[in-house]
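Only a single protein chain was left out; the remaining protein chains are all shown in position.
Let's look at subunit A:
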Amino acid sequence: MARNGATSSRLVAVGLAAALLGTGCAGWGGGGGGGDSLNVLMVNNPQMVDLQKLTAEHFTKETGIRVNFTVLPENDVRDKISQEFSSQAGQYDVATVSNFEIPIYAKSEWIAPLTPYIEQDPEFDQDDIFAPMTKALSGEDGQVYGEPFYGESSFLMYRKDVLEAKGVRMPADPTWPEVADIAAKVDGAEPGMAGICLRGQPGWGQLFAPLTTVVNTFGGTWFTEDWQAQVDSEPFRKAVRFYVDLVRAHGENGAPQAGFTECLNNVVQGNAAMWYDATSAAGSLEAEDSPVKGKMGYAPAPVVETRSSGWLYAWSWGIQQASEKKDDAWKFISWASGKEYEALVGKEIGWSSVPAGKRASTYENPDYLAESKAFAEPTRAAITSADPENPGVQPRPAIGIQFVGIPEFPDLGTQVSQYVSSAIAGQTTVDEALKKGQKLAEDVAERYRSRES
């Protein structure tokens, strides 16, 4: 008994001592309060893993600025960024924001304009950044609000060997009906091989990324310029019907759950002959350990009524308006998005890991081209031909190719994608899905109409 009592009073004493010791500090990490440190919130993609390592070894060594990273999965990071930036909490100086968020955040003045820094920093060479990218990362006031870390468009990837074996030739600028024909011909070319892999997983950034580009080129749009919802209009319906029919007839197994990663696995494992998706996928297909390395061909995003249809996406750096270390933040951004950093990654990690797709100079670099000649030019062509302001056949009310640049779109796109995904699963019809989608889109449109009148 007495022993027990002694132990517990010792415990309490230790606890109190720990509590007293702890009062001085706010936590064990980073030490964010220091003058020469930056807090960066970013998405956990492979390019960011390399960045963490190289930042400590190079950026901090050269500038003396310590960088504390928080990395989170994509959905979590979006939540946290919108919470942090909308409340202007000032905990993070820099965050990875995409070209979807940047125009919206710029309008709300949550992120700081970068144009003043760009003007004083000729070495950064803004003109080297692809023009569509600069446009997509600017606000309505014409100032640049974000610098791309890496960018992508979309194109059609296909197995050259499989098409050849079937005696099929891929046109230089394929149309969607041509692609559907090819998919029918190469379907089952090898055991378990689907004709084409297309995303079917619900999500505005999953299913509706490729699907909206198809809608655009079929002549459809989510909204007209004067905010009329067009989700059950004929061109939109034709496009979705085409997409759903194609994936149901010649698409991959488990299409309603297949997203980027699943399709990548399918192509790598020889379970799909073609794949329409992000240009950044090519790096994985042509990686050293990839079984399909050297077997892939790359064609521009298939079209119908438009001249090009590839999307435009870039994980980019934005500086929080409430940050008190904007000058240091620019130093970090201009380093991470700069030419030198690409060369550094090429030298230390490998040219296939370079965060590409943003600078013209990357595609003139012989070292990079030696590693990526199969897809470098198609990627460059896809990104430079993307037009985020005018992606379809009619004027748009908001910027964006594979999305509509309004804060409501993630909700809207995700809900409608769930209906379309169940159409892919065969649980509902496309018409039924789009009728429900139209109602949701009409609610959003109504809000904008009443705001404008």
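In this text, contacts are C-beta pairs under 8 Å (C-beta built on N, C-alpha and C of every residue); 3 or more make two chains touch, one makes a residue touch a chain; residues count from 1.
Assume contacts and distances are computed from a predicted model.
Peer 1: Leaving aside the chains on screen, match the unshown one to its UniProt name from "Deoxyribose-phosphate aldolase", "NADH-quinone oxidoreductase subunit J", "Various polyols ABC transporter, permease protein 2" or "Ketosynthase chain-length factor".
Peer 2: Its UniProt record gives the name "Various polyols ABC transporter, permease protein 2".
Peer 1: Just to verify: which one of A:Thr261, A:Asn390 or A:Gln427 makes contact with the chain not shown?
Peer 2: A:Thr261
Peer 1: Pick from A:Lys80, A:Lys107, A:Lys293 or A:Lys436: which residue touches the chain that isn't shown?
Peer 2: Of all options in A:Lys80, A:Lys107, A:Lys293 or A:Lys436, contact with the hidden chain holds for A:Lys80.
Peer 1: At which residues does subunit A meet the chain that is not included here?
Peer 2: So the residues of subunit A touching the missing chain come out as 1-2, 4-5, 8, 12, 15, 18-19, 22, 25-33, 39, 41, 43-46, 49-50, 52-53, 56-57, 68-74, 76, 80, 83, 87, 89, 91-92, 260-261, 265, 280, 284.
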